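Removed: one protein chain of the complex. Kept in place: all other protein chains.
Note that the chains take the letters A, B and C in the order they are written out, and that residue 1 is the start of every chain.
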């Protein structure tokens, strides 16, 4: 396995075509390039606004993706609407690509919900906080696709695949590895997209492994691919190829997008304790958005007017997030009771009356 | 990785030297060859007697190792007394090599104990029934060896390693894979010895994976080696090399001993439901003991007198097992209470008196 | 109606569930050609194919985790855990995912997953093959936990479990697998959540479930000989607990014995005692007695007979309730 990551777009914005398994990647049309750039810009704006909201006390916590926009937008845009996506808790950029209302991403971190959107309506599952757990759900969903007969038919309106996100740290969880076992043995239509941002909170990747993430797949007998995670075009191409292969019935792929999260693990984390600012600077120089912007400019795909319009859209999004966040309703006090089971069991109904009386008495007192 | 297993001794008993990583394996002296043959013969006798005891109702269950003697004796003899061995529930041949009293292997299956021997006294841990669980204990033990400074010193009286056994089925458990993660990342002195007997109860290996067991190690970044599991010399050489490497501080190895268990999973299993007798016949023709016996005879390393003496030893062992099994004492009725904690907690002491009174009353009634 | 073993009744129930709904998929170790180590799924792979009866890799997290994914994809998976002691590798998927998903999804989505587990001791088995893990599940909000004691109930409950949109942990008492009972394939099943009064009585109530139900009935028979009338309640659904049925009984009898094989501390007996002392405080003529496995790991099988609650121990407990 080559450990040199696939790269199409250099940090300075120059493009080099590359023959992937599914033929040469690119050229990408100017509209597509602009759209990808816009996705990344908007994703970053979601992130920036959320961090600000956290600082203002509107959110309890926010896991920033700063620097991972290319990986998320590349992978997110590679999936078709019929593909099913399983995120971790950091896939705000993928959520954007799946048309999930960005305001609804905030509820989990504001404490108004543990979910926030309908997992069925955008084929974008709920965030999963337990590291690795979602990889097995993704496997099960892929088993469902096989049972639906929606794989390897050659009909693009029918074939589907699962795209599941995971972090470098999650490679050490037993469940993630079980997911690899199942996917490989049953040759399931699934793509494991690992954003190797090189850190699991304070643990550098060397705590987990001495070999690249992508190599893990070989041990299970399916292909592992390494891409420059700050290169949206490489991420898009590799994920498209892998999803095509999965939909065609050729089984799973593990993609390692080699990247870096320039913010601490979450807003609660203090990364000054465990890593140096210079590492951060080096990765800032490889910024995924700046890279594509340069390409857009140098290739003439976008002009100043375009960027000005984009900035206005960004600002509007920021405004929407700020207003939307504050307007997120508190969940009704009975919601946990009502959502535990389909029908409220008698004992729990009793506990709910206890609770309702108690809450009412509290409101009474407060008045 | 070559998937052709390392083989030194052909089924017909011809020997071919082979250069392993630690130099050429063999030649093996006649005394060593006789000893290995004797170990396998005695191991098989333990197995045969235990099966008979189970049929007579003396044991509740017995997991036979028929056909896996070479793998177990080869690996078992590769370990030095200072190395620490972690078995599954089928390593009767390894137990033999570790000088564990064979009678004590029976208690677990007779229901007189859940253990049966002192794990410390022979550096042979207790049988573990939960698939994969022991691999992590082995990892922890290897971490202990590192902390003791007993690795890579070059002093053969000091350096030690861990040898942990596992089955092909266990490769699918998350915990086994976590063990690989830890062993690789910390470059621990540990050898994973997997007897790929091609079945996990009724599941052929294809249910677990489409690539050889040994290949799994590559995904984690350490070497995987495939050996003919019915060739005691190949198993011995490969395990010695791997243990040497581990003791020298070069980290873990996964050995796949490709073999076959010619008896059902346990005496409770009915393998007629899921596999064919012809498969069994093919593997009987590759019998590990017969193979070495042929070599002993053709090379002149053993004569008829030797085999006659061995048969007498075998018979004596059988006798000892039969008598010993029936003589295994029932555990004292208070043993579970006393062995749960170092000091009996008050509540449990109360439960123990309840129990003691109850048992005494029962004995009263019986009288 | 014909006498049928519980294992066969379960097989019939699963078969019927698979016929009724082609989105029912079974997943587990050795459930295909072998038919499961207890033969509960015997013949189902042959008849429904290996896409619907899946011989899984050896990993319990994978079994439950993939079942969750299948449920998300619209299927109704039924997992088999081979033995009680081997459910713990799946605990993360069960507790943090399966049980919580509907709540996380704000009621928008449910996970109709059944996790079948053979449970309990008394079969002379080796370690990890005789455990009673029900309290872990009953303490986990979001799960239903059921445990049949008869072939008819096994058949009915397994079909209802498959139809349930809530996740169900389905405990099958191993000791009862080969006990026979009448089975009517078309009987109208009792509601899952209802405990059942198996024998009416006035002097003392005995509550239990699973393999101890026959023990409780034998106790009631002996009590009757001694002139005491014991009411026997089969809990059936261990979570949520039908305390109404228990309270009805205890309000009449004033005495309660709860029996289970699981260890005592923080077991279901504790919960039932806690509720009854609260809700029937003035009816109780004696403290609720628990007859349970002890607070030790399950012992070697040579000791299990005395370790497990049996007729004599339950009788002793009944006696204790009359000492007050």
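Going forward, a contact is a pair of C-beta atoms (placed from the backbone, for glycine too) under 8 Å apart; a residue touches a chain by one contact, two chains touch by 3 or more.
These figures come from a predicted structure and were not determined experimentally.
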item	value
Touched by the hidden chain, restricted to displayed chains	A, B, C
Hidden-chain contact residue, picked from the options B:182, B:205, B:258 or B:283	B:182
Touching the absent chain when the full complex is considered, from B:10, B:143, B:248 or B:284	B:143
Contact partner of the left-out chain, one of C:123, C:197, C:270 or C:311	C:270
Residues from subunit A at the interface with the omitted partner, ascending	60-61, 107-114, 129-132, 169-175, 200-203, 207-208, 268, 270, 273-274, 330-331, 333, 335-337, 339-340, 347-348, 351-352, 355, 358-359, 361-362
Positions on subunit B where the hidden chain makes contact	84, 113-115, 118-120, 125-126, 128, 130, 133, 135-148, 174-175, 178-179, 181-182, 185, 331, 335-336, 338-342, 345-348
Positions on subunit C contacted by the hidden chain, ascending	61, 85, 88-89, 91-92, 95-96, 99-100, 103-104, 127-128, 135-136, 138-142, 239-241, 262-263, 265-271, 273-274, 277-279, 281, 284, 286-290, 294-297, 324
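Here is the rule we use: only the chains that are shown with their structure count from here on.
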item	value
Chain centre separation in whole Å, for subunit C relative to subunit A (CA means)	40
Intercentroid distance (Cα basis), subunit C paired with subunit B, Å	36
Where subunit A and subunit B are represented by their mean Cα positions, the distance between them in whole Å	45
Residues of subunit A touching at least two other chains	174-175, 178, 181, 185
Shared-contact residues (touching 2 or more other chains) in subunit C	56-57, 59, 61-62, 89
